[in-house]
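With one protein chain removed, the remaining protein chains of the complex are shown where they sit.
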Amino acid sequence: MFRNNYDNDSVTFSPQGRIFQVEYAQEAVKQGSVVVGIVSKTHAVLAALKRNAEELSSYQKKIIPIDTHYGIALAGLASDARVLSNFMKQQSLASRLTYDRPIPLAQITARIGDRAQTNTQQYGKRPYGVGLLIAGVDAKGPHLFEFQPSGVTQEMIACGIGARSQMARTYLERNLDEFEGSTREELIKHALRALKDSLSQDKELTMENTSLGVSGVEEDFRMYEGQEIANWLETTFERAEEEGGESMEVDT
Amino acid sequence: MDHFPQAWGRPRDDIYGSYNPSYLPHNKGGYQAHPNGQPNTHTQSPIVTGTSVIAIKFKSGVVIAADNLASYGSLARFTDVKRLKPFNKKAVVGFGGDVSDMQYLDRLLSSLDVQENYRSGSSGHGDEEAENRAMMSAKNLHTYLSKVMYKRRTDFNPLWNALLVAGLDEKSTPFLAFADLLGTTYSSPTLATGFGAHLAQPIMRRAVPDEEASQNLEREKAVEVVKQCMKVLFYRDARSMNVYSMAVIDENGVDLKEDIKLEAESWAFAEGIKGYGTQTV
Partner (left out) sequence: MTSIGTGYDLSNSVFSPDGRNFQVEYAVKAVENGGTAIGIRCKDGVVLALEKLVTSKLLKKDANKRIATVDRNIGVVYSGLQPDGRHFVSRARDEAASWRSTYKAPIPVSSLANRMGAYVQAYTLYSSVRPFGITGIVGGWDAEKEVDVDGAVGSGPKTGSGGKVQGAKEGGPYLYMIEPSGSYWGYYGAATGKGRQAAKSELEKMKLDPKAGDCVSLEEGVKEAARIIYLAHEDNKDKDFELEMTWVSAMSGPTQGRHEEVPKELREEAERLAKKALEGEDEEEEEEEEEKMEE
């Protein structure tokens, strides 16, 4: 029934010092649809691909605004993300109430990281089956953090997680140097292009299946969906097609 | 004379009947806090106390001062007690009221500082300016302290202090606010606790009648007014002394001087005071 004797629970090390249950939880992240995040000097952007279970059903929410200064994007078990996001909302409000200050992103990320670690060291618990990108602006400027089921958290310049996200990461690595100086609009376009790169051939980004989350210095975090992103989709991919067209000409 | 201190201040048994403790938890199978069946009580009055704290906002910062005396009733018990506590580069807290509660709050602030340090440590040395911006401001600190005070009064176990928090807010503009044992808070360009509210506040308001006046006030002038107030307080407040601490908080950080001696102290004016005691003219 099991692949080996060491993968029954999250309190057993394998002889190589691995914890299989945690590694399997990371697989759950890869089952989720892709999300991308990028930061510049002034902005933090999230972009997500939404999936619907069937034609007539609604799309699964991928971006959750937490406080006015930040939000998260998720890949994996949405219900686990809801538990974590509720916790984050609570902690964020507590910070505003007790100190009258927006919670620093490094701090809230560390909090959920610590919570997730507990789930990997105690019998009867399971690791969270969700990966998160946490993006927003605090007193130290714009930030992007990645959260993994293992409890690992890292601050990133850009990041992509979820199904086929390797393609998105490849795009991000190629354009890494441009992000810091990018304007808000350029950053959104980069995020959309990275997202597009990880789609399978037969799929496209549409108003229905794409979500954006944008925040900046002096700009509250806000989610954009549907008609609001039509313009960005149009301007981003027209140009991409043109470029594609040109390069094809060069090839012939 | 009623010789039982626990009955002092209570309605007389011979008139109102004895105290009815039936509502107390231990009469309903709960925990008995007091062996004699009295209700549980916390601090009813401060013991060793500090007197006024005064402060003025000026153009680019705040001046705050408090003397070094801790009184035990009318006894001048300790004469080297520092009642201004710098929190970080942006904030100083001045304490009036119970000294042991001040010490508790001081430890609370130091553990808060340790925790804040954990946070800034994680992002590295690199960006000094960002680090400075993210540092807890006097406003954040005042919000925190006022919640602590309010929580304790709601528990009927107050910290018997009146506090002034002086410093800079997150936009680096001067900040000054008050909080006390009831959880009350307010803010003004000039503030004073205890006797200072009656004796120093009018003098400070003469120099700084409103917010606009404080924005035009020079540092030297603010310091001068505070010094003058400390002198008046020493002359008129019997629970004060002539050695005090003064701090100036501005963009350059905290400039704290302890053990400042009152200048040009003279009781000659006392001769001219009329209307008290045995004077006939």
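By written order: A and B. Residues from 1 in each chain.
Convention: contacts are C-beta pairs under 8 Å (C-beta built on N, C-alpha and C of every residue); 3 or more make two chains touch, one makes a residue touch a chain.
Only a predicted model underlies this, so the values are computations on that prediction, with no experimental measurement involved.
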Touch partners, limited to displayed chains, of the chain removed from view: A, B
Out of B:S18, B:S110 or B:N216, which is the one that touches the chain we can't see? B:S110
Absent-chain interface as seen on chain A, which is shown: 5-6, 10-19, 110, 113-114, 116-118, 120-124, 150-152, 154-159, 169, 172-173, 176
Sites on chain B contacted by the missing partner chain, in the whole complex: 70, 78-83, 99, 102-104, 106-107, 110-111, 114, 117-118, 121-126
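Just so we're on the same page, only the chains that are shown with their structure count from here on.
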Enumerate the contact residues on chain A facing chain B in the complex. 97-101, 104, 106-107, 110, 138-141
Hey, which residues of chain B end up touching chain A in the complex? 119, 122-123, 127, 130-131, 133-134, 136-137, 139-140, 143-144, 147, 170
